[in-house]
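With one protein chain held back, the other chains of the complex are shown just where they sit.
Coming up: subunit A.
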């Protein structure tokens, strides 16, 4: 079922699938890249431990800048660092960094096309118990709208680690968001990752489900169940890069299945679903069902509990896909 070319984790569908937080992948990736690229500098806003920067700070104290709880200052400082050839990684929780400092991201970083890497951990519901102020459900929308920026939501630990390397090599501003939650390992060391490329994880003909971030796992489970229970062949596309979208892969799939479902841990407005709808409405008008948080704020709760209450768990994906297929037949 899984695309063999992608060398995905073969235990993916096992009940005992390994889990690891993507933030660990970031913490390890940044230490690795700092070794080979001396221009990499890291700025933290009093959440260095939380975003797994302890190792980096210990190993490269000269290249680690503690800014304190001052995201706006951090973003504009990053501009100043970047114009002299440094590659600043500004790291915090997704919600604080992108919401509080949006004006600085816009003017200091994006309008100058600075080589700044904006790193948002604890994306989506993954900081759930802290409640709505800690949940980042709007960050894709508010970053994606800015010119020059690349927006990525990595799907697991291994891919996050690879993304650190890829975005260091990419010139220009990048927003990388990932989960704090211990999420299943989907990719392996040998799985390819390229900015701007979506991958077909499972081929299918009845419906295309496009997903990003940790929701890719829930999407895979839904696809497996749809096949097992109803013999529905869902094509599963992982699209970690939301901007620029991999138009070729998505259009090719849409042409084949004529029904698109998007899944993300984000508001249904403005995120991956929005981006896919924009693409299809212009290039290949196709029905798109967007699964995500439905224009509402979150609350405190466990990670899986919140996903369930807000309608983005794998069983919701399964039900919604079934419903859309039925509606499409009418």
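Observations
As a convention for this text, a contact is a pair of C-beta atoms (placed from the backbone, for glycine too) under 8 Å apart; a residue touches a chain by one contact, two chains touch by 3 or more; residues count from 1.
One rule holds for everything that comes next: contacts and distances are computed from a predicted model.
Missing chain, UniProt name from the options "NADH/ubiquinone/plastoquinone (Complex I)", "Transketolase", "Gluconate 2-dehydrogenase subunit 3 family protein" or "Response regulator receiver and ANTAR domain protein": "Transketolase". The chain that is not drawn here is touched, among residues A:3, A:72 or A:324, by A:72. In the complete complex, the hidden chain is touched by one of A:111, A:188 or A:225, namely A:111.
When the whole complex is considered, the residue among A:80, A:129 or A:192 that touches the unshown chain is A:80. For subunit A, the residues touching the absent chain in the complete assembly are 41, 62-63, 65, 67-68, 70, 72-86, 88, 103-104, 106-108, 111-112.
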